[in-house]
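Only a portion of the chains appears, each positioned as in the full assembly.
The first chain written gets the first letter, and so on, giving A and B; residue counts start at 1 in each chain.
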């Protein structure tokens, strides 16, 4: 996938979703003037405008859009032009109620919210193609248009529909995937519970059943639902490519597992001209900046390491979480520049001006209800200036120390019913391993299980329950080639159809780890186990233990108590020129740090003990050797960050040598001369 | 609304729901004899009798009702005669399954419980009118009939139906409300998320949607559902007025927010000839007598300050709460006389004789399963005697010290989705402010936001998120005119369509409070903030904080920590001749007492420090100057209540001078001579 920058945008992107149709036209001039004051460089327009663009079937009203696009263009503000296909109008549903999605339980949703789309609906496809074609023809060559923004956050709020149209499409998709029904019977294991199908025509979506549904059917339905969505995206994309050549096409992803569960972004990432992402802090009391860093790194992974663009985040609180705290002073800038450090070519927001009505009126905006005499507006203007000062980083790439293997299909499979324990949560393991790496000041690339790993000294696999034989071979080859591999429990267990790999657990990872697992032995809530290891260091685990039998691996920590008392708990296997670690219980972040410290030593990674906790240092590097060191101070004290080389701090303009002082809560970006 | 007393009832009402159709006729004579023994003066008959009154469509059986009404009349017991329209019979639903209500998710309820009514159903309206007409014609002039009791507890168990009949009625109602669809689009803010309607025909009820539904649509649907219910009530009422002139018509409300969430009693209260209410203690561990006092005061507010009647409460435990504790000895009498103190012209119960079968057989009754040799029966008889001794209070009015502004629409709006925090709960704020006033021994009138407030030295606004401009003007005029106003956070924010008032928060209350709120900053669970104030008095808040910017108001307490550290937390604004307080965080009852103490001092209200906690003193006053002091001792110790004037205690007949001794758990009522 080649990376395409927004056309004609020669600065970092700064701006937000702009919905002029919510305001009288007399407000527009003020909007554009304030955008200029704030340094806005691009806005996203038209995302939810179908009902005003096409107020009746086939009757279009582009006048307002012509006028606002012209105003923006005059002001030098680039336009990320939305296709409005995320929210068909009321008239569409009145004519096509069958295009409303249906739940697993058979309930058809109603119009009145957003995103109520059956992605198998021919009527939807036709209507979406028509309005997108009209837009593309009218604005495809407009000089203001920098980018096409198709639809909005595909996959939320509803990703799969279970209606009869989808049932028919699913059968067709299955026939294409399996060829014959016996191949499907084998893959799905329909011999179990008498589920054998005599014909594709007998198959339905995994609707509500009296007890657990066939797990392979469920997995395939999630794949199918994603494929239907991607097909609707590519249909719009191809039309835009045809009618608006040279303008890149994107759709805003929500790559963070905390924001969207249903999209396989390894598959989706390759379909867009540039990867854009929406990210919102999850304010549940955990460290939001770690959560943000994970999301940004994962987005970069989806972009194959190339630059990407943060298309939405928030200036302060959102409105859709159970509690929506405000951001602290400076937090918005740290968030924005945190994304930029990890590969974003700018920082954009939902939304420009706070809505007075509708579902999101308590969501923060660049211009709050209180207007310009507010803290938020002042910080927005300051951020605009900061981003203007960083234009030269465009096109550089973030530098990683290690890789983390992540896979959406494996995550889905771990969330199926009737697992050894419902307390195991793949996303929690991902978060914890990531946090431990973050606290070791290691920058991480996310990669799929079959990626080329040879460039990474350390590869961490937090939860790869579903792993193909190819993935197993890839991880083995990596370790044998001299890499250091760390694998968490319940990995390598099943194939792509949720079938247990033949032989003892952990299936395709037995050889590289040098062990078998005889039985899973999950713990009841509140129960803990003690692990004894080198130098009498004790660790504590919970949720999960196992009966590990070494076949070449050495026990580094062993269970001192619990169901597996006396057996190995954490093992190291010398394999080829490398090393493979296995962690068979749930450790918290602090305990993981101990284990990852040993693995990092195996991988000869630096310690970075001179950097305090919550001081984030990330590098972007140009092909020309320029290096930009981002230092983000999330603490309340000034810190000194050691630099490898002298340089110039871009936000203050100061020269820096040796150690960079970063005030409390501040961000500094040094271009080093090497 | 003129207050009408039950016709021919010259004593306080005492009795209960009486369902003779559940018993063989040989039991009736015993019933009437025991009623006489207990001093029963009125019973409610026929509320759930449709299936026996009209066993087949159009075939009526009034024989049994004739006989029991005659028996009661002979015994001098007045009849509150029910129309049975809360529970249509099985045959009705067999013929009209479309009259069963449908949930938001499209599920149609089944017959077999009670109150399963689509209030838009033409078939229901026709059938209800028919049976009510028959009753009215037969009993409209019967000398036993004191009152008509239409339906039962409108609004529970189901208040809104989402069927296609309702959808059509909703469209009609909207057309009447808005005139044209563009006015609706403006009011609902349909420009957001592409929800614009081209025609009323495109609109449906707010059925289940993939994510949050349009909030104005939701609010209007609640209004519509209430209007449909009121229309069904007024149809019966008008028929009864026509066929039974001179007999007042009521329906039993459940005004307490803990008992019914769906009815706007400000709108409903003006439709009845006299306000009657059902109230049940919520036994969740909090002080039930405070909860009762609130309900009684609110009912009096719905009656515009006039006397009202408690039509149902319980002698001991109910059966529909998760846990249903029994009442302690004396508690029933304190409950009953507590209602009377706050305006009720008697105390009636559900129900006379405990049912052996059906859903409520474990609900207490005046005559328990165990018969007359029981504690409950003995207390019932004693209560009958007490009420007989208090007949002279009829027609007098309860005297209030302060007003609390409450509004059902504002409550509904606060419960919509996607608010700043789900931990804010308007009812909780109402309860807490009320409890703090109760503990200061202040009697409260409840008033709507646009009521004339000039008579009140103190007005408290616990949670008025939705406030019209008229409400804002009213509160400002009140304070400017010399009143003392106390407003809690998240008030004055939106208009009647849930649209944010233009400009900074708190919209229509900015001026009177002398401040703006830049941002809401809700707290995560378990987090607290410290407030520092006068004389180093510290308070603690949780759930909610804000960035308050004073524009005239002075900070009385400020945040010492938390997101708004250093900013004002509780402010006082001198406005015109009065004062407006603002409390920007959630204080518990004890902390509220501190703030309300200062406000009460501003309002020159008395301290009443001589009354112990949980001793309730309430006054009723006649137009002729007679005053009745109710003293209810909820404690386990005798207390002495100071009196302004000597008088006579009506339950014991004793003369009282200066200080009234009230035994533990007892009630005393003194007629003072002034």
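Note that a contact is a pair of C-beta atoms (placed from the backbone, for glycine too) under 8 Å apart; a residue touches a chain by one contact, two chains touch by 3 or more.
From a predicted model like this one, the values you see are computed outputs, not experimental measurements.
Participant: Since all chains share one sequence and 2 are shown, how many copies form the whole assembly?
Facilitator: 3
In this section, only the chains that are shown with their structure count from here on.
Participant: Measuring from the mean C-alpha position of chain A to the mean C-alpha position of chain B, what distance in angstrom results?
Facilitator: 49
Participant: Show me the residue ranges of chain A that touch chain B in the complex, using the header's touch definition.
Facilitator: Residue positions touching the partner: 19, 21-22, 48-52, 55-56, 84, 87-91, 93-94, 101, 107-116, 156-158, 283-285, 316-317, 319-320, 322-326, 328, 354-362, 364, 368-371, 374-376.
Participant: So in the complex, the part of chain B that touches chain A is made up of which residues?
Facilitator: The touching residues are 105-106, 188-199, 201-217, 417-423, 497-500, 502-505, 516-525, 547, 563.
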